[in-house]
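With one protein chain removed, the remaining protein chains of the complex are shown where they sit.
Order as written gives the chain letters A, B and C; numbering starts at 1 within each chain.
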């Protein structure tokens, strides 16, 4: 669903052990690719997991949806294109397109949703300021600002 | 969404390495639990992956949706309850409920969808007879027959 | 190297995603099987990871050696036979034999070594009493007592 927004791209070489006995990357491994794309985007804007640790916030994934279009193969470098949607409350929703790096073939699309917990594992209903600021910078990037 | 159908249950002990630095099972590992539940159900009705190999059919996953409710923890044995929906064409759709074995707490719900490819990796539009028969037996089990 | 000691056995079904594009279980996955065998043995004697958590001890693996004899295959249930060697200082050394459950074929042998750290991540030079007692019980089991 292209809507003109700019996605952040992360290149990931397929590893041998990710390929299953069908000769294609096992579908479950995409979860780690999405996470790599998401964390790479966040880190580029100062809100990576390591940046968040001193603040004590946890961002557990509460849903994940993946639609597989074409298989990833041994030798592929995949490109995970990631976009953070405009936040609603304290929910963070990311969209993804996973493509083969060599020819741009779309391999999968995905969406994940996270909530924010504080140090006591209470669910927050609004984003804390450190995250709100990072989200604003990331959203500006997506809009091409 | 309980609808009275009987699910097939598979018990899986949490492994140490599945627990992440948040102290809970990493969300991506649920894909392997769903697959274990699905394959265990299929194998119980003579349609496991090993049973299918001589026939040459491949059943790639084309979509996966997981909703996470509560975390799985070190020491938990999870119970994956699996149900194959009534097939439409050659699509196979499975529903899942993942619960903590000790107290039945619901940890996640999920759905996966697979298509059937033949040996030449052509997409089938109707189920081959060996699969159709297994599906009929599995569906009879779910209905409590 | 059989020496008459009794090993503890843990049964583990091979999962689909553990099988690589060569059609055999990827060699790296054995690390999780060894750990499952080790933790299952420890838990059987009240010294599992969950039992140790209140005491604050960490037992990082400092070496792992695996010799692969025959491949594990889709459909196999492997049996991990585990033995804790008599401890020297605060080192814990485990030996393993991984076999195919259906016919007993030896698939791999392995050895891992762990040290014990306290809550402050200091290296201990003697086993704390809670571990020493568990080790004594486990060693008595191995000797057939």
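Definition applied: contacts are C-beta pairs under 8 Å (C-beta built on N, C-alpha and C of every residue); 3 or more make two chains touch, one makes a residue touch a chain.
Bear in mind the structure is a predicted one, so any value in this text is a computation, not a measurement.
Student: Looking at the whole complex, which of C:27, C:85 or C:139 touches the chain that is not displayed?
Tutor: Touches the omitted chain: C:27.
Student: What is the set of chain B residues that contact the non-displayed chain in the whole complex?
Tutor: 16-17, 19-21, 23, 26, 28-29, 74
Student: When the complex is taken as a whole, what residues of chain A touch the one chain not shown?
Tutor: Given the touch definition above, chain A has residues 13, 15-17, 31-32, 35-36, 39, 48-50, 53, 74-75 touching the missing chain.
Student: In terms of residues, what is the contact footprint of the unshown chain on chain C?
Tutor: Residues of chain C in touch with the missing chain: 22, 24, 27-29, 31-32, 35, 58, 60-68, 71.
As a working rule, only the chains that are shown with their structure count from here on.
Student: Of all the chains, which has the CA centre nearest the overall CA centre?
Tutor: If we average C-alpha coordinates per chain, B lands closest to the whole-structure average.
Student: Centroid from C-alpha atoms only, then distance chain A to chain B, rounded to Å. What do you get?
Tutor: A distance of 25 Å separates the two centres.
Student: Hey, how far is the Cα centre of chain A from the one of chain C, in Å?
Tutor: Here chain A and chain C have centroids separated by 35 Å.
Student: For chain B and chain C, let me know how many angstrom lie between their CA-based centres, rounded off.
Tutor: Comparing mean C-alpha positions, chain C is 29 Å from chain B.
Student: Which chain A residues touch at least two other chains?
Tutor: 28-29
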